[in-house]
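Other chains dropped; remaining ones untouched in position.
When the chains are written out, they are named A and B in that same order, and each has its own residue count from 1.
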Amino acid sequence: MRIKLINPNTTWSMTEAMTACARQVAAAGTEVTGVSPEMGPASIESHYDEALAVPGLLQEIERGERDGYDAYVIACFGDPGLSAARELAQGPVIGIAEAAMHMASLIAPSFSVVTTLARTSGMAWHLAERYGMQRFCRNVRACEIAVLELEDPASDARARITDECRRALAEDGAEAIVLGCAGMAELCAAIGRDIGAPVIDGVTAAVKLAESLVALGLGTAKRGELARPLPKAYHGLLREFARS
Amino acid sequence: MRIKLINPNTTWSMTEAMTACARQVAAAGTEVTGVSPEMGPASIESHYDEALAVPGLLQEIERGERDGYDAYVIACFGDPGLSAARELAQGPVIGIAEAAMHMASLIAPSFSVVTTLARTSGMAWHLAERYGMQRFCRNVRACEIAVLELEDPASDARARITDECRRALAEDGAEAIVLGCAGMAELCAAIGRDIGAPVIDGVTAAVKLAESLVALGLGTAKRGELARPLPKAYHGLLREFARS
């Protein structure tokens, strides 16, 4: 089975780190390929960044279809372009916010999300609603750590995230933690040990869900909303996105 | 007051038609400029099209800010890129689905949406939920008319849409109709007369809401989620979208 993991930002070092995490949980026989789009923002911290990450992401999905991938993971906690990607793909496409929230709801009656910047909290709540996970989500907490700061070994990111996780348990009454950024994947196990409660990272969760769906013979529903986009003209810089 | 009306698809004839509709309702002293993006799809009928309409749309918003526009209307019923556009703009940005649904809820206890292709119904429901308008929305009905077909004088689009509106009143118990495509703006008044119930077109509704907010001295909230995007590097085809 071949899974294509797409980090929608263009920071390749993050892509490598999260691909390594993905491979650690993948089953024997699952090959995970990690990529970044050729175009778009270095990190995703606003609706603007998110919107502009999508064209490059869709290009990677379309290439993936030509290359025969079985499933895709979109590895940014805003799950950018998820529905559009599903229109292109025959197999499953899983977002990491979606994956983490669903998995959390299977092992705990409640969770809090611990994320990077407060300005993205609204997006996390919006996704929770869209996936039906709002009823499990006690809070979305921001550490006010920029996404690329997570990569800086000199930063105290791990300590600050761990502290916020502890506050989520104590103040929100959350029974599990969802990490709100693909860049936190590497920290997941250590934080879980430190706080003594389940901590769910979306990258690894999404890989397992994608694997599971493929094993079950299930792909994206192709009647109705997620059918292949209709062919039509595209203009200007994006003319190559036309589909026939 | 200067309002920039952005038709997010690249079919300029539609832009002209909807701009004419917009000008008919604009107040004396309101100048409406209608544009299409330089890049993107000829029509928007899928999540894929919608995602790829957004970069060109955001470019027009950013230009509009440099040109000192007071407000913006996004004239596609999927309200593509609305939150991202709001991050860029100081003044109000109004989507036409948003405008039509809000206006309908002010004059009727219920409405049905009559739109183009069934595959976009899910998007309309999603927007209704996001805007809090789901409780007023009885149904989303598709005529299975492609967007560009609306422009064809030889088509029977008006008759088919009118029939669907009548069914919405009779079968859904809807008390008003929301037209689910900017390309239907020209038909609004005639259909309203034919069916004897309020018919709301989002293009004109959005122009009046944008005007109203400007007259009230209200712009987009710039603290929190809709603050200006942070500066960062952008790569590849989209590198010009980097903000500093």
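Keep in mind that, in the parts below, a contact is a pair of C-beta atoms (placed from the backbone, for glycine too) under 8 Å apart; a residue touches a chain by one contact, two chains touch by 3 or more.
Only a predicted model underlies this, so the values are computations on that prediction, with no experimental measurement involved.
This structure file shows 2 copies of a single chain, while the whole complex it describes contains 6 copies.
By our rule, only the chains that are shown with their structure count from here on.
Fitting chain A to chain B on C-alpha positions gives a rotation angle of 180 degrees, to the nearest 5. Separation between the centroids of chain A and chain B, computed from CA atoms only, is 29 Å. Considering their complex, residues 10, 37-43, 45-52, 54-56, 58, 81, 83-84, 86-88, 118-123, 126, 129-130, 146, 224-225, 227, 229-230, 232-239, 241-243 of chain B touch chain A.
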